[in-house]
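Below: the structure, in structure tokens.
The complex appears here minus one protein chain, its other protein chains still in place.
Chain lettering (A and B) follows the sequence in which the chains are written, and residue indices restart at 1 in each chain.
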Amino acid sequence: MKGGEHRAIWLHAALVAGLAGLHFVLPDYHHGIFARVMVLAVFAMGYNIAFGYTGLLSLGHAMFFAAGLYGAALPIYHLGWSVWPSLGMGLLAGLVLAVIVGCLALRTVGVAFMIVTLMFSQVFYLTTLYFTTYTRGEEGLVLPQAARMLALPGQNVSLANADMRYWVALILFGVTLAFSFALVRSRFGRSLVAIRENEERMRMLGYDVFASKLAAMAISGVVSAAAGSAYAVLFGYAGSGFASIQYSILPLLWVLLGGAATVLGPFIGTLIMFYLIDVASSYTTAHMLVVGVALILLILYFPKGIVGTIRAKWLRWLP
Amino acid sequence: MTPLLETRNLSRSFGGLKAVDSVDFSLQEGEVRALIGPNGAGKTTFVSLICGRVPVESGSVIFDGRDITRLPAHKRVWAGIAYTFQITSIFANLSVLENVELASNRAGKGEESARAVLERIGIANLAGQKAGDLAYGHQRLVEIAMGLALKPRLLILDEPTQGLSVDEVEAFIALMREIARETTVLLIEHNMHVVMELSHRITVMERGRILAEGTPEEIRNDQAVQRAYLGA
Partner (left out) sequence: MGFGPYFLLATLEGLVMAAVLALTALGLSLVFGVMRVVNVAHGEFYMLGAVLAWWFASLVSGHPALGFLLALILSPLVVAGVAFLADRLVLQRLNYEPEATIVATIGLLYIIQQLALTFYGPEARPVQAPFDWRMQLPWFGYSAYKLFVIAASVAILLGTWFLLRRTSIGLVMRATQADREMAQAFAIPVSKVYAGVFALGAGLAALAAVLIVPIKQAHYLMGQDPLLLSFIVVIIGGLGSLRGTVVAALLIGLSDGIISMFFSPTLAKMLATLLVALVLVFRPQGLFGPAGMAAR
């Protein structure tokens, strides 16, 4: 499949390049949306590793995103930390949480796993509400612009600047895209897919299935937390809403729409859904209706999602 | 000579039913042992206790001198035990080669080794095909290929000829003779022709216990076995 590999690499590189190009042409409003979409697409890609590739339908990924979000925001807000160490803190929080939750939740399968992850996430959400003195609950923390300076060799860059925001989001997105690409083509990535297909067989082929799933959860959690941390420093806000059930349902929706177990799917799904909801909210307060209808239509008629269907029907080489 | 595989007082119940009842069993390296018995005798459960699919309730399993009773299933594969499923359990959406590679990767080898195994089994020409598209008989062979690619010392086959045509069964027997030169084989079988042709010794199980053990000739003439099977 060498030809397919080259084509795939070119396609993904072209996407990143295209997004870079859009920086120069997009009007301000859409420019801001794309920056947001890229960060949330990282979240979706993180979720895809657990759900799409390993078959772990978690209904609690909001907690990993929020761990990254608060892990970065709290030190900046309360301790005056600079951006880099705070980002590190966010990633660490995501990793630790993913490992703990994974060790517990992975003792269950199927429906029980969904419920357990949902519940752990609810506990996290309620925790952010309970410690309202530190997190300011639903109202949230607004990170002052002065605190959002990224220290680069040679200069300090303000992340409140729309241009810088876009570039940072793009770099994060590009790195995550490349990482996903490499992961799914690696031996480990392929073993995850096989585990999803037939866990018992993999066990009898000598694979430590629990350890593999835990690793998948950990990676998924860290990537989701990376998105959360980035969101905090780029958009300067951390609120309980990001830990709520909605932010566990959304990545599921994005990945389903774009195509589970594809590398490009999460981005496509996030982009389309974001605009759909955006358009709907200009018409009605009940814009989440779009989410409900989309979920049902997708699961009934279109379970492979956009990129998944394209891959199945036409472009078999798509990773 | 220490046996390659030994079980002592091995037991397992489900609910109130003793599926495997205090079984003492031993298997020498290089043997081909057939495990036969009526349905519900506990053969698959017994074999699952050995390969780790089902946890042991009491008793012990000793492999190559080492007590593996508490060892998790995936670690027993490392120890040298490979199990092929009764109901074909291959990855339908992957190619035949990819299926076998999953196994050979585990043995520390790669694509070369997987192709060699396919050669040996005689299905190298199917390497690129999607496993789910194959005829049933070929799928069974992929199953066996996966077991072999693990380079096991003990290969456990659970009803490998079920659903195969007469020709395919003959081809299977020939293949097994070749494999048995390097690997110890324990197979559960209902096909008496296969059992008589291949096995050095036969173990007969009934209701969770070993009813009889011996050479094919001895078993053929054993009255208790005839009663169990034929109700004579």
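Definition applied: contacts are C-beta pairs under 8 Å (C-beta built on N, C-alpha and C of every residue); 3 or more make two chains touch, one makes a residue touch a chain.
In this text the structure is predicted, and so the values were computed from the model without any measurement.
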Here the chain that is not shown touches A
I'm checking contacts with the chain that's been left out. Which of A:I9, A:L79 or A:L289 qualifies? A:L289
Residue in contact with the excluded chain [from A:R107, A:R187 or A:R316]: A:R107
For the chain not shown, which residue from A:I249, A:V263 or A:V307 touches it across the whole complex? A:I249
Which of A:N48, A:S86 or A:Q122 touches the chain that is not shown? A:Q122
On subunit A, the omitted chain is touched by residues 57, 59, 104-105, 107-112, 114-116, 119-120, 122-123, 126-127, 129-130, 249, 252, 256, 284-289, 291-296, 298-300, 303
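To be clear about the criterion, only the chains that are shown with their structure count from here on.
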CA centroids of subunit A and subunit B: separation to the nearest Å works out as 44
Touching residues (chain side subunit B, partner subunit A) in the complex: 51, 53, 72-75, 77-78, 82-83, 85, 89-94, 98, 102-103, 105-106, 146, 150
What does subunit A use to touch subunit B in their complex? 187, 190-191, 194, 197-198, 200-209
